Each structure stands twice: as structure tokens, then as C-alpha cells.
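With one protein chain removed, the remaining protein chains of the complex are shown where they sit.
Just so it is clear, A and B label the chains in written order, and each chain counts residues from 1 on its own.
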Amino acid sequence: MNALRPYLATFSARFQLMLQYRAAALAGFATQCWWGGIKVMIYAAFFGAAGAAAHAPISLSQTITYTWLAQGFLSLNPWTGDPDVAAKVRTGAVGYDRLRPVDAYGWWYVNAAAWMTARAAPRSAMMFALTGIIFPIVGLGAWAWAPPAGVAAALLFSLSMILVVLLSSAIVMLINICVAATLTDRGVNNLVAPVAILLTGNLIPLPLFPDWARTALFIQPFAGVVDIPFRIYFGQLTGTMALAGVGLQVFWILVLGGLGRLWLGRVMDRLQVQGG
Amino acid sequence: MNPLHLLTRYFRASLSAQAQYPGTTVLMTVGAFAVNFIEIFGIAALFSRFGQVRGWSFGEVALFYGLVSISFGISDFLSRGFDVLGTEFIRTGNFDRVLLRPRSLALQLIGYDFRLRTMGRVLQGLLIVAIATQTLHFHWTLAAVGLAAWTVAGGVALFFGLLVLQGTLSFWTVEGLEVANVLTYGGVQAAQFPLSLYAPWFRGFLTFVVPLACVAYFPVVALLGRHDPLGAPDWFLPLSPIFGVIFLAVSFWAWGFGVRRYTSTGS
Partner (left out) sequence: MPQILVEGLAKTYRVAEREPGAWGAVTGLFHRRWRTIEALKGVGFSMERGELVGLIGPNGAGKSTTIKILSGILRPSAGRCEVDGLVPWLQRVQHVARIGVVFGQRTQLWWDLPVIEGFDLLAAIYRVPPAQYRATRDQMVGLMRLEKLLDQPVRQLSLGQRMRCEIAAAMLHDPSILFLDEPTIGLDAPSKLAVRDFVSTLNRERGVTVILTTHDMHDIEALARRVIVIGNGTILADSPYEALRAGVLAERRLCVDFAEDAPVIDIPGVEERARDGRALELAFDPAIIAAPTLIARITADHAVEDIHVDEPAIEEVITRFYQLHGAEEA
């Protein structure tokens, strides 16, 4: 336990710090409501055409739930590196992290996880309160965040969401390391964001892309951040496929985490040689 | 030295500053291009699955999206000073410096930073207009080019006005101003689809409160040579971008109050 103490401490410190940005949370929530609202109206218009629904692998109500989940948990998406790491790299304070008696990868990883979850927690709660509870009450049930498909789906979704945090942090770490290697966050953030938006399912739910792309979209790592857990939630991914989805999440956590550890070691060695 | 001359001086200074980081500038431009261009994949995927949406085709929606992107990109190019007024000028006290120079405040804020990366979005918009032209076999007559330019001008005025309002708000608070993104970035998002897809209250908002429909939907319906399925009269459609200009005028009127507040509290 004592070995984990510094990591737990930095997680809780960063988590509490991020929770203080309440104005940012409210502004983010408002933005996500607007975005989700537009998307939901657009999907309804597409699905609304006579007979069109038959062509879609997921229903309108599932698409709507997918949209609210995606907006609520938007902060768990690995679009950019951790801004703290970028600031440290810019100011040269990255050297101080080498002075701490902790594992550099673990330290940054835990920070990234805290940074993302602390922003996601209040926003997803507000999003659920609005679209999952208030919408049905005021008669907007057709536009609501629907409850999970069943107890099994709910349990597997919870497990899958924990894996989302681990997987997303591993991807953020790769971005962080790229920032440390190139000494700026501008380049990599700009290149990763469009890829992540497209491949996670944030742009449109992955099942709505053409059918020929289905397998490729399922096995790529970004699916594990949005698409897999959400489809488990509303029961479109069940049984073997659901387990395969969770298995893929674990697989990518191990592969990307391992890759990150190796790479960070090399980057840090080089930074030390340069005296950066 | 007239204002236009000064703006070109500011522009040259901005270029010179960005030339210090050529790699970053190129990457940011490419990123701005890519992050907006992927939207078209989403739209294309939806159309390939569903065929059409309430009588609108992919090419038509692409035309809405392309033109509004160009408008926003140009406005973003001009309005950086207003966008970061709260964080870069008011919180830091640098707005005092702006007041200490014998030039109009708006001119100085426009000249603050012309970011080349915003051209990534303009390029993306142009490319999407090209895709729309191809898909629709659209013939660009002189009148059509004129109407498109007028639409873009109205759009630039509207988005600029939104940024001026955001800047005005930052005289009162600099907290939570990210919410203005709802109307700028979110406005682009909303204006890229035809108005008739939205719920009636939202149509009303986009027409009468923040007249995004007047700088995208209505004029583009005219450009496409269609009648508005929502019943707006044909003569109104090509005139509608004027409301973007009116919105800008109203925004500057509000701006005056903000400046007055700043000079009487100094914070």
C-alpha cells in the first residue's frame, strides 16, 4: 500500500483541483447540451424518413442514448495531451518530475486519469440528471437518455467504463510523451484530435458508418473509449461480442501502456543527456 | 496613416511573429483543416446509410456547411483580440495599454493577432463547397458567386458580432466565458444543416435571436434555386444576410457600454 501512496495522493490532489473549476464545468455542460441537442435533432430527421430506420443497425432511441452518453463522458476522450505536462515541458519544469522517487510513467498516467475523470464526473452527472431524469418527467421521453438494457448490461458497462479511463489515460500518455519528445503540445494535439473524434464514435456512432467498415472500426483502439461501452449499455453488444469488446479494451490498455513505458524511458534518457 | 494601412502593418507583424514558429503554424493549419474536414465524413456516412434527409441531399447540406465554414474561418481570422479579451487583456491589465494608444480600440483588437491557422478552416470550407459543386453539378453563374459572397459577408459579420459580444461580457466576468463557444463553434455546427430539420423553437432561436439562419440557410436556399419549405418568402431569402450586419452593429453598440464600464472601474 505504501508503494502506491504517492500515486493515490497525486490522483486525489489533481482530482480535487480539477473539481474546483466549476464555471468551466457549467460552461462545458452547456456546450455539450447544445451539441447533443443538435445531433439528436439531426438523427431524428434522418431516421424519420419513411422506412429508413430499417437500414440502421441501431435504433433512433439507441442513437439518442449513445449521443447523450458521448456528450456526458466527453472529457474521457483522449483528444489532447495533459495540459500540465505540456506546461512543464514548455517551462522546462519537466526535470523536477525526474527528482521525485516515483515511476515517471505511473506518475503522469495517474495525473492524466485524475484530470479526465474529475472533469467527466460532474458533467456526466449533470447530463444524466437533465436528459435521463428531467426529460422523461417533462414528457420528452422520446429524446431521453434511456436506462441500461438490463442488470448484466449495467454491470458490464460499469466494468467497461473503468477500462475506458485506463485506456484513455494510456492514449493520453502516448500524446504526453510525444509532447515531451517534440517539446511542444501544438503539433501532436492538432493531429490526434481529428483522428480521435472520428474513430471513437464521437462524430457519429460507429455502427452508422458503412457496414463494410464495421470490423475495422470495432478492433481499432479508439472504439474502446466510446463505442464499446455505450453499445454494451443499451444492449446492442451482448454475449460473446460484449466480452470480445471488453477483451479488446484490456488488450489495447496493455499494448499501448507497454509501448508508452518503453518510449517514455527513451525520451527521458534523451532529455537527461540534453540537460533539458 | 489610415486604418487599412495600419491593419496591413499589424498583419505583417503577425506574419513575422508566426514565422518564428513555422512548424507549429503549418501543423496548426493542417490540424484546423483536418478537425473540421472530418465532419464531412460523418455527414457522408449518414447520407450513404439513409439516402436523404427531409428532401435535402448530401450536396445541398455540403453547400450549407462549406459556406458557413468559410464565414467562420474569416471571422476567426479577424476577431482573435475580442476572443481573448478576457484572458489576455483584462485579467492581465493589458487592456490599459490598448487604451493608451491613440487608435480605435476595435482596430487595435482586430490587429492583435491574425492567425494563419484559421485559414485551415477556410480551405476546408472551400474544399467542401467544391465537393458540393461536384455532387450537385452546380453551375456558378456571376449572380450565384455574388450571392455566395454576400452570404459569406453576412456570416463574417454575424460571427464577428458574437465575438464582440463575448469580449463585451468579459468586462464583467472572465469566468465561464467558454460558454460563448456554444454560439460560435456551436453556431457553425447548427448552421451546417438545413433549418427545416430542427424543432420549431430552435428554428426561432436561429432566426430571431442569433440570426444564423439568415447567413446560411435562407440565402443558400436561394442559391440552390429552391423555395423555402418553411414558407419564408422568396424575395426575403437573398436579402437575409443583412441581419448579420445588423447583428454586428448591435454588438458594437453593446461594446460601448462595456468599455465605459471598464474606464469607470478600471477592472
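In the analysis below, a residue touches a chain if its C-beta (ideal position, glycine included) is under 8 Å from a C-beta of that chain, and two chains touch if they have at least 3 such contacts.
Quick caveat: nothing in here was measured; it's all calculated off a predicted structure.
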### Summary
Omitted-chain footprint on chain B covers residues 1, 5-6, 9-10, 13, 16-18, 20-21, 92-94, 96-97, 99-104, 108, 173, 175-176, 263-266
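Convention: only the chains that are shown with their structure count from here on.
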### Query
In their shared complex, at which residues does chain A touch chain B?
23-24, 26-28, 30-31, 34-35, 37-38, 41-42, 45-49, 52, 55-56, 184, 186-187, 189-191, 193-194, 197-198, 203-204, 208-210
### Task
Spell out the part of chain B that touches chain A in their complex, as residue ranges.
23-24, 27-28, 30-32, 34-35, 37-39, 41-42, 45-46, 48-54, 175-179, 181-182, 186, 189-190, 193, 197-199, 202
